[in-house]
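Below you will find the structure I want to go over with you.
For this depiction, one protein chain was excluded, whereas all remaining protein chains were kept in their positions.
Labels A, B and C are assigned to the chains in the order they are written; within every chain, residues are numbered from 1.
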Amino acid sequence: MRHPSDIARRAAAASVGLVLAAGAAACGPKDNDAKGSAGDSAPHKGGTLTVLNSEPQTDFDPARLYTSGGGNVPSLVFRTLTTRNRENGAAGAKVVPDLATDTGRPSENATVWTYTLKKGLKYEDGTAITSADIKYGIERSFAPELSGGAPYLRDWLVGAADYQGPYKDKKGLSAIETPDSRTIVFHLNKPEGEFPYLATQTQFTPVPKAKDTGTKYAQHPVSSGPYKVVSNDNDGEHLVLVRNTYWSAATDAERKAYPDKVDVRSGLDSSVINQRLSASQGADATAVTTDTNLGPAELAKVTGDKELAARVGTGHFGYTNYIAFNPKVKPFDNAKVRQAISYAVDRSSVINAAGGSALAEAATTFLPNQKSFGYTPYDLFPAGRTGNAAKAKELLAEAGYKNGLTVTLTHSNSKGFETSPEIATALQDALKKAGITVKLQGLEDNDYRDKIHSVKTEPGFFLAHWGADWPSGGPFLAPIFDGRQIVKDGANFNNGLLDDKSVNAEIDAINKLTDLDAAAKRWGALDEKIGARALTVPLFHPVYKRLVGKDIRNVVISDWTGVLDISQVAVK
Amino acid sequence: MTGFTGFALRRAVGAIVTLLAISVIVYVVFYATPGDVAQITCGPRCSPAQVHQVAQQLKLDDPLYVRYWHFLQGVVAGQDYSTGTSVERCSAPCLGLSYRSDRQVMQIILGKLPVSLSLVLGAMVLWLLLGVGTGVLSAWRRGRLTERALTGVTLAGVATPSFVIGLVLMIVVCGQLELLPFPEYVPLSADPEQWMWNLLLPWLTLALGEAAYFARLTRASMLETLAEDHIRTFRAYGVGERSIVGRHALRGALAPIIALNANDVGAMVGGAVLTETLFGLPGIGQELVHAVNVVDLPVVVGMVLVIGFFVVLANAVADVLYAVADRRVVLT
Amino acid sequence: MSLVRVTDLTVEFGGLTAVDGLSFELAPGAALALVGESGSGKSTVASALLGLHRGTGARVGGSVEVAGTDVQRASEDELRRLRGGKAAMVFQDPLSSLDPYYAVGDQIAEVYRVHTRASRRAARARAVEVLDRVGIPDAPRRARSRPHEFSGGMRQRALIAMALACEPDLLIADEPTTALDVTVQAQILDLLHTLRAETGMGLLLVTHDVGVAAESVGEVLVMRHGRVVEHGPVGAVLGSPTQAYTRELLDAVPRVDAPRAPSQPSEEIVLEATGLRREFGRGKRAFAAVDDVSLRVHRGETLGIVGESGSGKTTLGRMLVGLLEPTAGQVRYDGHARVGVNRAVQMVFQDPVSSLNPRRSVGESIADPLRARGERDEQRIRGRVTELLERVGLEGAHYDRYPHEFSGGQRQRVGIARALAADPRVIVCDEPVSALDVTTQAQVVALLAELQRELGLALVFVAHDLAVVRRVSDRVAVMRQGRIVESGPADEVYDNPQALYTKQLLAAVPALDPEVAARRRTARREPAAL
Partner (left out) sequence: MSEALVAVEVPGASASGTSGARQFRRRLRAQRAALVAAAVVALLALIAVAAPLLTAIEGQDPTTYHPSLVDSARGGVPIGSFGGASAEHWLGVEPQTGRDLFARLVYGARVSLGVALGATAVQILLGVVVGITAALGNRWVDQLLSRISDIIVAMPLMIMALALLAVVPGSFPRPVLVALIIGFVAWGTIAKITRAATLTLKQLDYVAAARLSGWSTLRIARRELLPGLAAPVITYAALMVPVNIGIEASLSFLGVGVKPPTPSWGQMLSSADVWYQAAPQYLLLPAGALFVTVLALTVLGDGVRTALDPRTASRLRVGTGHKGEAKA
């Protein structure tokens, strides 16, 4: 009976899909790599760009998308108040104006943000984009029918906590004012210096109320960007975009929009995607992928091949894989035990399990190793490359575990994931040297997430990961370490259950800053301060390597998304 | 055929009972499976308040039996639902709406079905030709070298995991030799020729292993028939080996072939996920996996019901075919 | 120039020799019967004539020449031309000898086209023609039906039609009537006779039934252990046999016209059935296999129940022992109405193979009733079983042997021993000897009679063979279509039958004397249909 093996394989692939979906919020090439792959001749307009993905572009509705900086394919159709700077590397981590004339004017101690729309902005049907449409777009993102977006708007906007969206609540959100058709004002319940970053998310896309079709809007969202949807089969399984003739480059400094047509195909096996990109036959020569990384296996093959290696784009995304402790669970209530484990970890074998040094960089800080996050290098419990078993034993002895101890490491059963069995077993093997016997508790992925994100069921010792909603320390540290963000009766991300006055105060203080560089420095300092508590053991920051078709030009990979920016790619 | 309506009726009733049971099982099972649907649907960072709103939106707070009752109502009478801006009709048989995308499950399935059917039915033709052909040949050449060779081949076929076959086929045919483009589903309606070329490899992947089984089955049951008395009669009347094997022995072997074929076709409509994934064919199986991963109950139930439906249907068809083939059989 | 010339034929399968230096000839148009008990090698000879042993691993020696073809040296093609073309074969079991999946007409047509270049249509026409010729009513329509839609006799006719299709010079009939009822058998034999008279083809008849031979052929060849025992004109061989074995064979054959030494049954009724009725199937397909049958069995007597297949006699037997529950009516044992089985009423089954569990030693099988009764003492059990084994003419040492190590007759003895183990007062024997050779038949029948006398058993003897029934029975009941058409003291029923059906039955029984046989044949005109 061959069918079962089918079933098996399919699920395996499905989980691979998840990996890559996670990867989609990941990294891009350093400039030099980019040059290599971009080719030297200048990019031209025209042609069809094919996108080969494993996961379908589901919920193609600006209200439902959860993106970092407006997403990749989505940002071809959805323009937002601000957007990410479409440049390679660190420069790409900056926030820049999009629909708005600037990145926003703060007032009243950064609790009020005012934006003015550019002139001559049009939808795909030629009608003008107004600030009211942006307000409406944000309001509908509160509708339970259209759930899925990031939590910030609900948390920050005045009186938005219980707002149910325009379908149930006709009054609308008083926190957003549109004094005239080009001005929009946001009233926040606390200072948020990073509001410009938030304004890059697709919820800030204008939606013409007349054209809103509720849950069916994803079928054909009204485009404000360079491309419009001509077909969207089976909820993003096959998406075809063509030029939106009403879009003018004059109002959009960021999107290059070289190709005439973008054909997004999905449901492919990751190994097939990479196989096709490397073969680059026919239409695949002008193909890219927005969600599939080179796996270790493919990397091993690619690095052996000059021509292929030249077509690999490398990117970095603000992302950290780490071990999380729950100090409410013995023996992890004892800092010495947590420190011992920090010393004992063998990062090299963990990194190998994650795909090797080319796909993962050892992490000793919780913040990603990028300037925009305020990265401040520190290594408080130096474990070296392969772990410091001696020091670990010593600490264990002090903690009262002379003849070692036995702990249970919880992880997800989904293969290839950052929280996967591979990494768990690597740690299991490494901690053996320090006299720590690790029992593995592999859970089905949903079960795993339920458990680690619920205060009631959170295990004491488990694998976790965190990615940035935008390249800054704020969204990276606050959800994990802000005591006031501990969620008792829902999805909780403060796994260390840390509720420390000084930390909370510092977070508030930094949020007041509208000078993002200054803020970054203080985030870095805060990171080190928290790190001393050994509530987490940072393991590695993933590196994302992706192939592009042989005729692809002008590959731009920012540190914001870490993946090549479709709006910049040319096929001629 | 006498009593056919009676048979059809009994089968229909049986099928409905079976499908009802299946839907109940799936409901209960997924009620028990971990994974907070509302949380997953709403997104990982949703606040409890939001999650609660979504739960209400999806009617997840109702007790299980109520939800199941609504499901049944939908199937029988259809149901209305709101897109937020307007009220839409999901006409009977309505399998409900996907939690994740708010699309009608029936629409989702209808979107996937052509792919699965093209894949499975196409492959079926292939494996029947290959399998039965090989079986007949080795039964005819029994005891000779040809048979030994064929037996070896088929055993190899049985013992090779099908994803290996598929992978190798794709690497060699598309990658190295570049004989075919990497497969991608093209609807039959859109371009029959492209449809065929693109499905060729998937068909082979699915068919090769299957063909091996059919070859073994065909050979075995033909040898059994060859040992029966009436074969002796035809030998005693100078009827040639070709006609004895090709006409009489094969005819006797049809029954088990039909039966096994029915089972496999039915099961593969939802079970050919390996091939679907490997070749990026957006079929039922792939969708089912995805739905299971995100605990999208309505879609899972719908898919399982459709798969179950095809299994039941396939078996009923098999029985009819069999009764047509052999008048001695009484349909029950 | 003879039609068949067999010289010094030897056939060996692996080690054992089935046919050993057999020689005979058959003149064109003549008829020869190979008569012998099972294992005599007679059927092997038949297949050898068509070279059917080729490639089966059997070693064939000597020479066989049929219709001018040297079967030994003939090429595959020559053989094929011979098979069905010049010499056609009719097999024993007409059901399994036809392909269940194709219409009878098509099968005949297929054979016809193998030997002639005829078109499909012509072949079909020919099929209908021969089917009509063998007396199948409405041949054009029936040609389109499949074998299972035919009655046993019709199937056999169809097979004969297939044989006729190519007008062969020789017809080889291998036990052509063994599977048929006696009346049907008579019709088939008559058919063969008329066909021969008209077509002038030769006949080689293979049979175990001396009577059948006497009816149909001019020459008899008695075989045993693959060798010729006696060969000559049928009258001579059957009338004044020169060989001891031939005589033994003839004596063993039960005579329908030989009265039985009367026994003196008591008036005590042990088993009584009143208004028994049994239906099978539900709804439209329901039918009554036994319908309103009443009978009495006295202590020490033998009640013979005779009938053709489908007459319901077996169903009746099973109801009497309680294996089947009657739909209506009741069975009374010792005057008490009884439900389910009762150890005092036992059964001896027809098929000596399936009536014993192949995986258990015969001793164990026989011991079953003892153990079931609660006997635990192994010594006593063994003792009793040994006693029984010896009683039925086997050895106590056979206790640990398995059924497949015994001959058919011995197994039947084991079956009887098992029945006796329950100390029954009535034994229902369902066709107890029909699967046995005549000589063995005689022995088993004798054994039963002996046991009856000693133990005062009442026997219900169910059989299709009128002769055997007459030999054992005090009273006889003739069954047809689930009803008893006639019953009474054996001699009355046999010597002066009242019911028309009984008359037909008796008339159909083959006679051992060729003259009588001939007279009988002319007496019964071949009816249009069966």
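Methods note: a contact is a pair of C-beta atoms (placed from the backbone, for glycine too) under 8 Å apart; a residue touches a chain by one contact, two chains touch by 3 or more.
As the structure is a prediction and not an experimental result, all values here were calculated from the model.
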Indicate each shown chain that the hidden chain touches within the full complex.
A, B, C
Among B:Ala123, B:Val173, B:Ala255 or B:Leu281, contact with the omitted chain is made only by B:Ala255
Listed residues A:Asp235, A:Asp284 or A:Asp346, member touching the removed chain
A:Asp346
With respect to the chain omitted from the figure, which of A:Thr251, A:Asn413 or A:Asn504 is a touching residue?
A:Asn413
Would you mind spotting which of A:Lys168, A:Lys301, A:Lys371 or A:Lys512 touches the chain that isn't drawn?
A:Lys301
Per the touch rule stated above, subunit B touches the missing chain via residues 14, 17-19, 21-22, 25-26, 29, 32-34, 142-143, 155-156, 158-161, 163-164, 167, 171, 220-221, 223-224, 226-227, 231-232, 235, 241, 255-256, 259, 263, 266-267, 270-271, 288-289, 292, 300, 304, 307-308, 311-312, 315, 318-319, 322-323, 326, 328-332
Hey, which subunit C residues sit against the chain that's not shown?
47, 52-57, 318, 321-323, 341, 343, 346-347, 349-351, 353-360, 365, 368-369, 372-373, 402-404, 415, 418-419, 421-422
In the full complex, which residues of subunit A touch the absent chain?
1-12, 15, 270-271, 295-301, 303-304, 346, 348-349, 351-353, 355-359, 386, 413-415, 421-422, 424-426, 428-430, 440-444
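What we mean here is this: only the chains that are shown with their structure count from here on.
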Once you draw an edge for every pair of touching chains, what topology comes out, line, ring, star, complete or other?
line
Can you figure out the chain closest to the middle, judged by Cα centres?
B
Sort the chain pairs by how many C-beta pairs are in contact and tell me the top one.
A-B
So, in whole Å, the Cα centroid of subunit A is separated from that of subunit B by 38
Averaging C-alpha coordinates per chain, one finds the centres of subunit A and subunit C separated by a number of Å equal to 87
Intercentroid distance (Cα basis), subunit C paired with subunit B, Å:
51
Spell out the residues on subunit C that touch subunit B in their complex, using ranges where they run on.
47, 50, 52, 79-85, 88-89, 91, 93, 96-102, 110-111, 114-115, 146, 148-149, 159, 162
Please give the residue numbers of subunit B that touch subunit A in the complex, ascending.
33-36, 39-51, 53-54, 56-57, 82-86, 88, 100-103, 108, 111-112, 161-163, 167, 170-171, 174-175, 178, 181-182, 184, 206, 209-210, 264, 267-268, 271-282, 285-286, 289-290, 293, 295
For the subunit B and subunit C complex, residues of the former touching the latter:
228-230, 232-240, 243, 247-248, 251-252, 325-328
